[in-house]
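These notes concern the structure reproduced below.
Just one protein chain is left out here, and the rest sit where they should.
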Amino acid sequence: MKVAVIGCGTIANAAHIPSYLNNPEAEIKYFCDIIPERAQAAVEKYDCGVAVTDYHEVLKDPEIVAVSVCTPNNVHPVIAIDALRAGKHVLCEKPAARTYAEALEMQKVQHETGKILNIGVVNRFNDSVNLIKKYIDSGKLGNIHHVYVSFRAHRSIPGLGGAFTTKAIAGGGALIDWGVHYLDIVMYCCGDPAVRTVTGETFCKLGKNMEEYAYTDMWAGPPDYNGIYDVDDSVTGLIRTSGPVITLNGAWAQNIGVAEQYIDFMGDKAGIRLQYGKDFTVYTAEHGALVEYKPVFQMRDHFQNEIDAFIDCIKTGKKLPSHIDTVVITAQMMQAIYDSADQHREIVLD
Amino acid sequence: MKVAVIGCGTIANAAHIPSYLNNPEAEIKYFCDIIPERAQAAVEKYDCGVAVTDYHEVLKDPEIVAVSVCTPNNVHPVIAIDALRAGKHVLCEKPAARTYAEALEMQKVQHETGKILNIGVVNRFNDSVNLIKKYIDSGKLGNIHHVYVSFRAHRSIPGLGGAFTTKAIAGGGALIDWGVHYLDIVMYCCGDPAVRTVTGETFCKLGKNMEEYAYTDMWAGPPDYNGIYDVDDSVTGLIRTSGPVITLNGAWAQNIGVAEQYIDFMGDKAGIRLQYGKDFTVYTAEHGALVEYKPVFQMRDHFQNEIDAFIDCIKTGKKLPSHIDTVVITAQMMQAIYDSADQHREIVLD
Amino acid sequence: MKVAVIGCGTIANAAHIPSYLNNPEAEIKYFCDIIPERAQAAVEKYDCGVAVTDYHEVLKDPEIVAVSVCTPNNVHPVIAIDALRAGKHVLCEKPAARTYAEALEMQKVQHETGKILNIGVVNRFNDSVNLIKKYIDSGKLGNIHHVYVSFRAHRSIPGLGGAFTTKAIAGGGALIDWGVHYLDIVMYCCGDPAVRTVTGETFCKLGKNMEEYAYTDMWAGPPDYNGIYDVDDSVTGLIRTSGPVITLNGAWAQNIGVAEQYIDFMGDKAGIRLQYGKDFTVYTAEHGALVEYKPVFQMRDHFQNEIDAFIDCIKTGKKLPSHIDTVVITAQMMQAIYDSADQHREIVLD
Partner (left out) sequence: MKVAVIGCGTIANAAHIPSYLNNPEAEIKYFCDIIPERAQAAVEKYDCGVAVTDYHEVLKDPEIVAVSVCTPNNVHPVIAIDALRAGKHVLCEKPAARTYAEALEMQKVQHETGKILNIGVVNRFNDSVNLIKKYIDSGKLGNIHHVYVSFRAHRSIPGLGGAFTTKAIAGGGALIDWGVHYLDIVMYCCGDPAVRTVTGETFCKLGKNMEEYAYTDMWAGPPDYNGIYDVDDSVTGLIRTSGPVITLNGAWAQNIGVAEQYIDFMGDKAGIRLQYGKDFTVYTAEHGALVEYKPVFQMRDHFQNEIDAFIDCIKTGKKLPSHIDTVVITAQMMQAIYDSADQHREIVLD
């Protein structure tokens, strides 16, 4: 099955490309990037495929069955939609888009074309997350009334002044980049409940005076002090759903020197704290005694799981949990947080 | 200066009585409790005063200058108001009352009588809290945009089935009992800002099936399985003020086995995490370097500070930070959380 | 209810006497010991009762309802039997007797008189042990096929040369003194299964040359180098029952410097390691993941539980799990270990 990778930056090299190479049925025919050097570097590094700079060229090739969209957020919708209309199956990196309206447009085209459109909500392919889902579905936690989501870092603004921190490109900051994963995990584990009310505030504080931003390390490239910084470096919110209430605190950067990155699922029978990207602890009571444990299990690479499932669903037609239909709910929720932050009022959705 | 203690339960014996005894100017003339044995026990234990069961008897005595009200919450208003009208100065335990309306009534009578009405928001006399206030007032933190309040315990429901867990007596659970202290610290340190919007949810889950509630220790007495449990064992909320946004999570009991009891003051220049009842850490940057430290200082007993200040302000007429005028703002905030939880909608106050 | 304590040594003072004093219904009328100073010391220390040296005097008093037998093992049978025949209820310290034959004789007299005869297998009143029993009875562990019992200490010979180390008095050493508790816990938790085969070896090695025995501390009194040391300081065995196979290793003293004192219950669904006298860990698998936890719960004093249950069963006639009928099975098992050690052959009992 011939595939193409559109956008050859960090996430393509760290996740999509090696996973396609490990999948026995996939073959990467094109590495596409508007920066020619990046596309060419991939061809050389992986010793396969052709380097192109215009994704339309990829879409014209009838041999291409599927594409990964690994570009900045602002061009997710246009490329994904063009690909679907060209008859290709699409795995588009998260977030689906910068706004809820764009995500809905992508969903509409998916429905029209009938081609697959999955979003890179890779935690739905994470073994730890899926084990938690089994615990929840089995009734172990009872009714989950409250979920607390904490994605707080001390100094982790990515590529200050670049695509990540420019609202016109990324659509937002810590919430849309990190929060999307955490909220998606909550939605997935709790059965994708409907969103009822959303209140939130976002803060653009620590990165704003770029030259004064102190840090010890920076991912996604060095600072560009001539660039733009107009996104949320921290965020807070409270969301009511048809399932649990969700409270969230997140920060790429904050003046509290902690890394508290976890999700607390609080049920009336038991609770689970997931350490994001790692293992989790179950808290419950048995025979009147308090009990706490960390299940031990094999963690496969979740990106490999995601790519394998994508290739598989193209063959079988099976609808994956990362389908655009489930992802639009999180897009709606994040949009409402940004809207609420603008208006300083709660948004009612039901 | 002759004083009386009305209500001789836990907080009276642990805090008010020993602090009056240590104050060189105060003399306890009455121990009043509707349970005669309690009043009598205090007389014997402290070897002073007279035991009475009817507080009107205390209020009739012209020698009595001031009273401490240490009863359950439901009778705070009536006793405090009767005392003010009888010409006594009043130190009333926290929360001021079960509802905002009751607190406003207390404030009104204070204004009418001109007598002192302070509430036992004892953290306003805590050396750690006052040192944080100094840091904030000095501008060290810059603008504080967000405060996160966490008063989460694993299994700490007090006296299950008793006064603490009966709404008609206590007015509420974890929020009104513990949250009041945390929110009061935030208001105090941030200059008592006006409240604009409040959204919240409360949960009555773990104590509801009383016999199934597992615990290893219980404060405020053993469980009464024939009693009532109809209050919040956990709570979450998001509050916008004229100062910072406040996010809160609190629990007397939850199925997450942690004790996370702290307040994060997040400013754009620096931040402070206060470990409730203990010390605090300052996080900032200096010359591009990240900096973190715990100030070291003497911690005096904050209850002694509170009683000493009460006795002193009677003599000097000085208005204390625990005056009913400041405390009604927190009462309004807590009322709005309970109202929001009932309506599942945000309450707008400005 | 008037009771008497016969034998006023370590276990009487540490456990029986304080527990009777804490029980609201019991009153100690006699402290009996053949050493007059010991009986008198108890009268003075506890400020109650009468000191006597001859237990027949106690048994003649019609006011006495029940007695605790806290003497060395060799006189357990004669005193317990005399007491039963005098119409008294008896709580006799463990082991029931030095030999299985003696234990059977005690059981016979209990059946003839119909009076209560409980043995001080106090772990049957231990909260940790009872919680394990709940886990096992609930099916959590599945079928328990193997139990490993380890009661190994480095240097803990009690009162070298005294009653504990003299076979004619104690009946045995580490096995009868410590092993009895461990084997009793196994029997209790596994439903008192029938014993089928027993093989074992006992070793009298480290205490034999008394003056060469090195130690840092000695319980039950200082060494008497003119006394006798002819008991097992270590033991090993393998027992087949109608329930699990039991393997045991025990030592008062051994030339391996560890304190490994635990019981492993190995089931096909889950396992439990009990740290003797402390808490325990549950090991299992859930949804394919490995899981391990220590339940947290309140531990009451098990001696108090035992005495309270003894007083209660006198009033209600309820048969306790410490009844002589269950204890004889462990006595049979220990006898068979000693017999097997003598013959160096397995003993077949079924």
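In order of appearance the chains are A, B and C, and numbering begins at 1 in each one.
Just so we're on the same page, a residue touches a chain if its C-beta (ideal position, glycine included) is under 8 Å from a C-beta of that chain, and two chains touch if they have at least 3 such contacts.
The model shown is predicted, which means the values in this text are computed figures rather than measured ones.
**Q** Which shown chains does the hidden chain touch?
**A** A, C
**Q** Of C:M210, C:A270 or C:M334, which one is in contact with the hidden chain?
**A** Looking across C:M210, C:A270 or C:M334, the contact with the absent chain belongs to C:A270.
**Q** Which residue, C:A289, C:I311 or C:I324, contacts the hidden chain when the whole complex is considered?
**A** C:A289
**Q** Return the single residue from C:K60, C:R85, C:K108 or C:H145 that touches the missing chain.
**A** C:H145
**Q** Spell out the interface residues on subunit C facing the chain that's missing from view.
**A** Considering the whole complex, subunit C reaches the absent chain at 141, 145-146, 148, 154-155, 196-197, 199-201, 203, 205-206, 212, 214-216, 234, 236-238, 240, 245, 247, 249, 254-258, 264, 266-271, 273, 281, 283-285, 288-290, 292, 344-346, 348.
**Q** Please output the residues of subunit A touching the missing chain, sorted low to high.
**A** Against the left-out chain, subunit A lists 296-298.
In this section, only the chains that are shown with their structure count from here on.
**Q** Determine the chain that sits nearest the middle of the structure, using the mean of its CA atoms as its centre.
**A** B
**Q** How many angstrom lie between the centres of subunit A and subunit C, each centre taken as the mean Cα position?
**A** From the centre of subunit A to the centre of subunit C is 61 Å.
**Q** Using the average of all C-alpha atoms in each chain as its centre, how far is it in Å between subunit A and subunit B?
**A** Roughly 42 Å separates the two chain centres.
**Q** Just curious, how far off is subunit C from subunit B if you go by their C-alpha centres, in Å?
**A** 52
**Q** Give me the residue numbers in subunit A that touch at least two other chains, ranges are fine.
**A** 288-290, 292
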